[in-house]
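What you see is the complex with one protein chain gone and the rest in place.
Labels for the chains are A and B, by order of writing; each one numbers its residues from 1.
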Amino acid sequence: MIFAGVDVGSMSAEAVLMKDDEILAASVIVVKPNPVESATEAMAVALAEAGLSLEQIDYCVSTGYGREKIPFSDHNVSEISCHGKGAFWADPSIGTIVDIGGQDCKVIQIDAEGDLKDFIMNDKCAAGTGRFLEGIAKSFNVQVADLGQMALNGSDPVPINSICTIFTQFDAMCFLADGRSREDIALGVAEALAQRVNKLAGQVGISGKVCMSGGVAKNQAVVKAMEKVIGHPIQPLRVDSQVVGALGAAIYAAERYLKFDEVIENNCLDKAC
Amino acid sequence: MLLGCDIGTAATKAVLIKDDKLLHKVKVATNANPDDALQRVHAAFASEAGISATVIEQTAITGWGQQKVSAQHINANHMNCLAKAAVWSEPSARSALCLGAQQGIALSIGKEARLLDYRVSDKCANGAGKFLDVISEALGCTVEETAAIAELSTNDLSMSSQCAVFAESEVVSLVNAGEPVPDIMEAIFRSLIKNVATLCKRVRVKGPLVLGGGLMNNHRLVAILNDSIKTETAVFAQDPDYMAAVGAALLAKRGN
Partner (left out) sequence: MTPMIEQYEYLRRTDALCDLLIGAIDTGAMTLEELFPALPPLPEYHMQLINEANPEFIAAVLKPKNRKVVQAHAMGVKQYLADLEQGMQEGKPMVGYFPSITPELFYSMGLNPLSVETMSVYIAAAFDKGIEAELDESEAAGFPGHACGIQRGPFGAYAKGAAPMADVFVKCSAPCDSSNMFYQYTLDKYKVPLLLVDAPYHSDERAFEFFLDEFKQMLKDLEEMFDCKIDEDDLRKRVTMGNEQLSHLYALQKLRRQKPNPDPGMHRALDFGSLSVAGSNQQHVDYMKLCHEEARQRVENNQSFLPEGKKEIRTVWTWGFTPHMIFIYDWLEEQYGATYLECATSTLPEEIVGYVDTTDVDSMIRGLAWRSFNFPMQRTVMSFSDVYVNDMVKIAKDYDADAAVYSGNQSCRHAWAAAKRISDAIMDETDARSLTWETDFIDKRFTSHAATKALLGEFFTTFEQ
């Protein structure tokens, strides 16, 4: 059996293919304005990597933007549950996932089975999301990925008092004009991001081991800042943090398919969810 | 001859006032360097109006860059500048609203043209100039062109993003989805004014409300504001961008 999960975000889209509880292939692409196109392309890249065709997928679950509209998906699940499920598969000792995406951030609590227990999300304000970093990277004329390395080389983080992403860009410019190094500014920005996310986390609480998912988790400076601010170590995951959502979707695909199998065998279709 | 200078986060506005009359005004980019901005102001007054720094009796500075200027000057409290300038522009003014690049200020004026109450909105870009900068860049037009674009709007579009950063993305998706740019622009204006109206209500603005800040050159924005707060307004005389600078120059008199 081959199962697929696809996750369309605000900045990237991912697809994960699984067989026998192992990852066959995973893809990460830049999103297109149309979520169906994004999902199709992400899927195509993953299929190509695995040397498979769409027809060979037994069950596909979609999540993220436009999840109900994906034509090749059999079912859709909320990205919050998918992130929880994916993190749990990667490490069953995880209890809390801090997911920092392109335009939102979430703190997700899962139970001992990897199912959703509690969560909180911010999708109203860019502070605490990938866009926060993107703005600074743009004003430094670097890629977001390089910003992380820059921050790690910082030693004396600048204090960022503005809450607004746009105002923070101005603050960064002023620090530059005052002679502060880009490394220290990048570090200050990473810490400010962690502070914003921590404020959110405080409302739902941290329980069990903590991991991070989403593209921003690749920024080591942010991860370190997060650890400092929440006072818990961040467990590294054995999968790419950016594919955790798609991974969870693939696992849900497997669960649903196998449950149907069971149901058909036991002849109790009416009890199927 | 008194110099009033408002060193804002984006632009530095300066005016020369003599006997309460505005003689000349200049605007330069601040570039996060207040000392340099002030020097360029002096250079501009010299080259454009033939006025050299030697005839200036007193300089008063207000705005973001106030504390960072090393040249001799007096500091003018920003709220006092706005109140003073409002009454200079409109003698019966009872309140003022000034939207800068990053912050909006609403204030009420009490007896004898003295400041009574004020509120500053400086946490969120939506409600200040930066919001429109970001959107117009996304739409590929200048800020000055936005009013004419919005006036062509025929449909009420609703936008879900409050945040300037997200609004930018939303605008791009709306354009891709084929929505008319004038409708999008009008929706953006309404979103901005909604926040501004809330600020005004907090200080119980009463007419005449004097409007300052570069955004008030945008007649469509002003029209939406008028509809929204139902208070008699008057755009600051001469040029709303210079409101705080004029106030500073007027206060420089007292500093002597």
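Observations on the structure shown:
In this text, contacts are C-beta pairs under 8 Å (C-beta built on N, C-alpha and C of every residue); 3 or more make two chains touch, one makes a residue touch a chain.
As the structure is a prediction and not an experimental result, all values here were calculated from the model.
Only one of the listed residues, B:Ala76, B:Cys124, B:Ile193 or B:Ala244, touches the absent chain: B:Ala76. One of B:Met1, B:Leu115, B:Ala148 or B:Ala237 touches the chain omitted from the figure, and that residue is B:Leu115.
Counting the whole complex, the residues of chain B in touch with the unshown chain are 75-80, 84, 108, 110-111, 114-117, 202, 204, 251, 254.
Mapped onto chain A, the footprint of the missing chain covers residues 161, 202, 205.
The definition used in the following text is that only the chains that are shown with their structure count from here on.
Rounded to whole angstrom, the centroid-to-centroid distance between chain A and chain B, based on C-alpha atoms, equals 40 Å.
Those residues of chain A lying in contact with chain B across their complex are 10, 33, 103, 123-126, 131, 135, 162-167, 170, 173-174, 176-177.
Those residues of chain B that touch chain A in the shared complex are 9, 31-33, 102, 122-125, 130, 134, 162-166, 169, 172-173, 176.
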